[in-house]
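Excluded from the complex is one protein chain; the other protein chains are retained at their positions.
Chain IDs A and B follow the sequence of writing; residue 1 opens each chain.
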Amino acid sequence: MPKADKKNKKPKRTEGGPVRLSVRKTYKLFIGGAFPRSESGRSYVVHDADGAFLANASLASRKDVRDAVVAARKAFGPWAARTAYNRGQILYRIAEMLEGRRAQFVAELRATGRSAEAAGAEVDAAVDRWVWYAGWADKVAAVAGNPNAVAGPFLNISTPVPTGVVGVLAPEGSPLLGLASVLAPAIATGNTAVAVADSPLVAVTFAEVLATSDLPGGVVNILTGHRAELAPWLAGHMDVNALDLAGASAELAAECERAAASNLKRVLRPADEDWHADPGLRRLTAFLETRTVWHPVGV
Amino acid sequence: MTDAVAVTSTRELRGVLHGLPGVDEVGAKARAARLGTRSIKNDTKAAAIDLAISMVDLTTLEGADTPGKVRALCVKAVRTAPGAPTVGAVCVYPDLVKVAVEALAGSGVGIASVATAFPAGRAPLEVKLADTRRAVADGATEIDMVIDRGAFLTGDYGRVFDEITAVKEACGEAHLKVILETGELATYDNVRRASWLAMLAGADFIKTSTGKIQPAATPPVVLVMLQAVRDFQAEHGRVVGVKPAGGIRTTKDALKLLVQVNEVAGPRWLDPRLFRIGASSLLNDLLMQREKLATGVYSGPDYFTLD
Partner (left out) sequence: MIFDTGYAPAPESTSVVDLRASYGLFIDGGFVTGKETFPTINPATEETLAEVALAGAGEVDAAVAAARTAYENVWGPMPGAERAKYLYRIARIIQERSRELAVLETLDNGKPIRETRDVDLPLVAAHFFHYAGWADKLEYAGYGTTPVGVAGQVIPWNFPLLMLAWKIAPALACGNTVVLKPAETTPLTALAFAEICQQAELPAGVVNIVTGAGETGRLLVEHPGVDKVAFTGSTEVGRQIAHALAGTSKRLSLELGGKGANIVFDDAPLDQAVEGVVNAIFFNQGHVCCAGSRLLVQESVAEELLAKLRARMETLVVGDPLDKNTDVGAVNSAAQLARIRELVASGVEEGAEPWSPPCALPERGFWFAPTVFTCVAASHRVAREEIFGPVLSVLTFRTPEEAVEKANNTPYGLSAGIWTEKGSRILAVAEKLRAGVVWANTFNQFDPASPFGGFKESGYGREGGRHGLEAYLAQG
């Protein structure tokens, strides 16, 4: 497989034939299952690690945040209502699609300056992470929920249910694994997500994986652009239920957390994360509500 | 017969009875228990005790009953205690009605007779009707019949309905109390349905139990029956009485019943014509508590005659 960056740069002479100009990809946003440009019409230049031009990525605006939240809210009910088994199947499908595009992601990660080895390791880990969370979809209720032995003639059961729309600031420095590590736990349990990506090209290509994995439109929405510009709109949005601030600096995190108080969003603060480590249940359970249902027991 | 509503087929009755709102067991028990926490004090308590005395159907329903036992009971029914009211009625087996009629002549105390092959009710309809007619002919003013629980539980509502209307006709002027034997009906849904079935068939009273089966007149059963007479009155305009019987032994039990009557059916039912308590030992406890209120001193059983 050719290296994507090189392929994009130069016309290639095929042996004995005419010069063929490669077809470049337009990197757009991922909202509601579609790939629109930013409504603002803005874009920004993305360079490779050596400073060479790679692409013009869409520079998302606050209105794109708005549109993405609308899409995520619309997708939430039906996604949460799917069986956990079905959600698990779709997450596993994401892993399959990701695996199939391994070389492409290795190439895009290499363009960010990673070695072939590191890039390969990151893709592999990302695939495995999707597989791991795919398996959690129909097990989290058994771990996070339980019947409660109340002192009366009642059946009483607590079950975890998704919080709703989760705003995600994808972590820095781990374009594919980091993104997998914040998106997968959010959607495995039935939430929908609006993510502000760290590394735009990898993220948009990953959106193509999502778009071909039977994931309903709007369950994951990915915005590229300036985190500091978009995050406060996401944090202050009254129809967003939770925030994963994985990719926020301490200052931005504090600002977002203050804005999040407006509608009491559940906030997962940034922590010093090793994305290759066992993620545990922290993220999976961070965006779950516990609903307890009582019913009398009588004849 | 005039009080019977014109739906008689099992199919139609099933539609009506199964269309009634269900009863949630836990909720009904909680409500009854909460009403049981009401505290009645002082003058109100004294008045309530006298009201309860006037509602007692003083009962003896033993195989060993004799004319002597019934006569003694009748004396007690009339001369409860100085200044205290007479009881509502004396309740006996049909063959002892004549004895009670003689003993109670001119007292105003009612003469209730169980009938219809009490307590099982397992006899042919002709026998049940003959039982009823004989009791009425001997002077019973009130007839306590039992329903055919077997027919009810198999869903043969038409049969139960027809029996009640036939017995009602045999009663003539006598008031008909229909015993549901709630302890055999198993669920509160069934208690509500049986209550409505009896009322639709013309019952003047619905009564919980024979006293021969446990559980008998539990607070939630009485609650459901009081709700039934209230709702029946709202829908059909006819006022039906309620008689809990079986297991009511203390003044506290009786006062709790009066609270239920007051808050569930409504104050209109605080009347011996619409609420009776079938009991035997209860009367002495009511009299003992009455004495305590009057004198301020706790009394003892030695100061009250057994019958």
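The definition used in the following text is that contacts are C-beta pairs under 8 Å (C-beta built on N, C-alpha and C of every residue); 3 or more make two chains touch, one makes a residue touch a chain.
Here the structure is a predicted model, which is why all the values come from computation and not from measurement.
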item: Among B:V16, B:I40, B:A72 or B:I213, the residue in touch with the chain that has been omitted; value: B:I40
item: Sole contact to the chain not displayed, among A:F53, A:Y85 or A:W294; value: A:W294
item: Contact footprint on chain B, counting only the chain that is left out; value: 21-24, 26-28, 30-31, 37-45, 47-48, 51, 227, 234, 258-259, 262-263, 266-267, 270
item: Interface residues of chain A (partner: the chain not displayed); value: 81, 143, 146, 148-152, 154, 156, 158, 163, 241, 250, 253-255, 257-258, 260-264, 266, 269, 281, 289-296
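What we mean here is this: only the chains that are shown with their structure count from here on.
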item: Centre-to-centre distance between chain B and chain A (centres being mean Cα positions), rounded to whole Å; value: 71
item: Complex contacts: residues of chain A adjacent to chain B; value: 152-154, 296-299
item: Residues on chain B engaged by chain A in the complex (per definition of touch); value: 24-27, 29, 186-187
